[in-house]
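Only one protein chain is missing from this complex, and each of the others stays in its spot.
Right after this comes subunit A.
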């Protein structure tokens, strides 16, 4: 199983009555970037805390880099890096002091730890601010330093728990660039995110998690295919005609989603061109005026809502 970096089988974890993980299974191939995608409270952070030996699972088996996280926690710790949801840095110390301290705790020795700190500051563009206390850093800088700290030993497996949550677009771009630069170095990355775009941008493979379970696995394209391929969007001039227009779309009314505020109908299609011309003609014949008709691929948002069963926003016509 040398090609598997992370194995999670039937893992359960409860906090009191609340079940955070309810039999979660996951397999991550070595050298890939795997995104765990889910809403708040889906159990993403609990999973990362178990994988990084911070939490003990109630049931199930977890192996990281070939070692059991409960029985061989020390062996696992030698091989992982962790970027938690909150900055895991000493805020009062400088960037260089932080990295040197973590290097010493990885037993690199004093001199090697200092050299490594210099290298990492250089690599993450933090040389100028290496002496400043971390509490004076911007969000993006802090995150980059945090990422640097999780890379002290070039870990085999790197965990990133919502690496860009709370960052502004610029900070997010900085962190994405830093993560991309890691890929290809052979590091296995497991990242959790609530942002579909982030999973789409960074990951080779995505697991959608809801209520402590994996509800779907696959590449972004495979997941998109799950909701039924391409879609047609029709925006009407008059919201009052939405009901009439639903009947004209090439699928049954049950497959159409209606957004009254935006006067928008959306439906899956199989034959793209036939659907497009058919809809335009049917609308014309019925005397319904359309502002816009467009074909598109489903968004991961739709996949996500579809899979997690959270369709409340998308109302079905009565």
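Observations on the structure shown:
Please note the rule applied: contacts are C-beta pairs under 8 Å (C-beta built on N, C-alpha and C of every residue); 3 or more make two chains touch, one makes a residue touch a chain; residues count from 1.
Following the convention adopted for this analysis, contacts and distances are computed from a predicted model.
You can't see one chain of this complex, but its UniProt record names it "Transport permease protein", from the set "1,2-phenylacetyl-CoA epoxidase subunit A", "Transport permease protein", "Thiazole synthase" or "NADH-quinone oxidoreductase subunit NuoB". Only one residue from A:6, A:42, A:65 or A:89 touches the chain missing from this view: A:89. One chain is missing from the display, and on subunit A it is touched by residues 49, 52-56, 74, 77-78, 80, 82, 84, 86-93, 97, 101-102, 104-107, 133, 149-150.
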